[in-house]
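All protein chains of the complex are present and in place, except for one that has been dropped.
For reference, chains read A and B in written order, and residue numbers begin at 1 within each chain.
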Amino acid sequence: MKLKRFAALALSVAMLGLAGVGTAAAFPDKPVTLVVPWPAGGGSDTLMRMIAEGATGSLGQPVVVVNKPGAGGSLGLREVAESPPDGYTMSMVATGFIAEQYGNPNSPTLDQYKVVAFIGVDPAIIAAGKDTGIKTLEQLVAEGKAEPGKLRNANDQAGGTAFVAASLMEIALGIDLTLVPYQGSAPVVQAIMSGETQTATPSVTDLIAQHKAGEVTILAVAGAERHFLAPDIPTFTEAGFPLVTGTVRAIVVPAETPDEVVAKLEAAIMAALGDEDFKKRATAAGFSIAPLGSADATAFLQKMDEDMYPVLLEAGLVKVRQK
Amino acid sequence: MSRAGATGKPARRHKAGQAAGGDEERRPALAELLAGGAFAGIALVGMTSLANNEYLELGRTGSDPGPGFVPWIALTVLLIGGVGHILIVLRRALVHGGFRAADGGFSPARLWMPGLMLLSLVAYQAALRPFGFLSASIAFAIVWVVILHWRSGEGLCARHVVQLPAEGVALAVGVYLIFRHGIQVPLP
Partner (left out) sequence: MLTEFSTLALEVLTSPWLLGLGVCATLLGIILGALPGISSTMTLAVLLPFSFSMSPHVAMIFLIGAFYGSVYGGSISAILLNIPGTPGSMVTQLDGYPMARRGDAGQALTYALMASTIGGLFGIVGLMLFAPILAEAAFAFQSPEYAVIMVFGLSMLAYASPGSTYLGIMSGILGLALGMVGLDVVTNLSRFDFGIHRLQGGINIIPFAVGIFGLAEVLRLLEKPLDSDRSASRIVSLWPSIGQIAARFGTAIRSSAIGLLVGIIPAAGSAVAVSISYAQEKKLFGKRETFGDGNPRGIVAAEAGNNACVGGALIPLITLGIPGDTMTAVLIGALLVHGLRPGPDLFVEHPDFIASIYVALALTVLVTFLLALPLMRVFARLLSVPPRILHVGVLILCVTGSYAVQNALFDVLLMIFFGGAGYLLAKVGVPTAPIMFGLVLGPVLEENLRRTMIVYGDWSVFLTRPICAAMLAVTVLIIAFPLITALRQRLTPT
């Protein structure tokens, strides 16, 4: 009896080993988890749920969005980095993750992941409050140079997307802003509208309605081209200050995940991103969709990592993993 | 008058209002010392953590008082307040001639069951990932339904042998179904 049980156990262990070899063919035979390291209900969460819905169809197994918020996303990301590299656990990463690597000793690093796909960049903007009278980027530069540090900018916490965007804009424009941190985008909008800060650097979607109502003026968009929601607003590059930054979104898996599995996930996500119906809804909600496959996405994130490091260093945000 | 004495005023006012009986009533309980000790202890642990945090001072920029500012204030007040509370209790003990006789609040007879519950909850939590939510919850529920049934002093009859485990299983499965399938919480 005992022997029989032992044999059964040994057999199942062997089977598991075999299964490990044969995953690629059988993958996926159970639901795939897509971790969103932020609370339910946010912008990225909504977008990921739309993508999960689309990817479910082409993958043949449900893609389930699981929110694992905490510590600016690094708790969820770390959990994914340490999860079994079998392709059943994916995660979304965003701009903040690049900064978090150098600011938080507990954050995972980019090389702990394989990038499955790149979703797009929601460009950052810089907007000025109504009372400042600033209408163009030139006026802002003039005002900023006149009295360094006098202009206050509303952004998120040190290392967050809007913070990094503001830091990059300071360098590109050659001005010095006082960066005031707020929790999330709603308080940022409130801050610039109430006049507590003169400028703000959130995403286009956060301020476009206020811009159209004349409450604030969006001075420039930090995208490669003009934003579809704000076709009349120039880019930084057009205005003579080359700069592209914003909320970068990509999907990653643990680094040891087999390439065949990554390829299957990539195909499913790219199919979801390419779907016309999805594109229509995502665009209506204000998300920029510019999909890149695994190879291009990896190159993009690596370049971003390299580009951002000096900026973070200058902003005093590199506390660990100095290069 | 010491700082502790000054902050202790409201407490004394309150206690004075409560004490109506004789001297025994006015004596502080030993447990009250523990309260002060707990606050002071927590403050010291927190202070150690703050003092050893090499990153904190890196974060100070401009006129920001820094990430250590409010915590240091809070912990300092907590430490002074905790020590102050101990001193007040000791003074009251001195004035009224010793401590009140223990009321049995900390006797093993009362503490063993809550202690057991805490231990079993920790085990339950640890079992959630390896065994899955459903099995761990069923085991936990059956064990505790039986223990609580015994604790309620009702006798055990034949039907309980089936009924009690069934109740445990029903509770665990019910919660599982609602959370896992009703609202799609990804339970382990």
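We take it that a contact is a pair of C-beta atoms (placed from the backbone, for glycine too) under 8 Å apart; a residue touches a chain by one contact, two chains touch by 3 or more.
Here the structure is a predicted model, which means the values were calculated and not measured.
Engineer: If the hidden chain were put back, which of B:A38, B:V95 or B:V161 would touch it?
Structural biologist: B:A38
Engineer: Thinking of the whole complex, not just what is shown, which of A:P39, A:G133, A:G174 or A:P310 touches the missing chain?
Structural biologist: Of these options, the touching residue for the absent chain is A:P39.
Engineer: Among A:V32, A:V80, A:V141 or A:A158, single out the residue that touches the unshown chain.
Structural biologist: If we include the chain that is not displayed, A:A158 is the one touching it.
Engineer: Extract the touching residues of chain B with respect to the undisplayed chain.
Structural biologist: Residues of chain B in contact with the hidden chain: 7-11, 13-15, 29, 31-32, 34-35, 38-39, 42-43, 46, 49-50, 53, 55-56, 58-71, 74-75, 77-78, 81-82, 85, 105-106, 110-111, 113-114, 117-118, 121-122, 124-125, 128-129, 133, 137, 140-141, 144-145, 148-149, 151-154, 164, 167-168, 171-172, 175, 178-179, 183-188.
Engineer: Of the residues in chain A, which ones touch the absent chain?
Structural biologist: That gives, for chain A, the contact residues 39-43, 45-46, 49, 53, 66-72, 74-75, 78, 100, 103-104, 106, 152, 157-160, 178, 180-184, 186-187, 189-191, 193-197, 205, 208-210, 212-213, 215, 281, 284-286, 317, 319.
Definition applied: only the chains that are shown with their structure count from here on.
Engineer: Residues of chain A touching chain B in their complex?
Structural biologist: 33, 64, 66, 158, 178, 316, 319
Engineer: What does chain B use to touch chain A in their complex?
Structural biologist: Residues of chain B touching chain A: 55, 58-59, 61-62, 184, 186.
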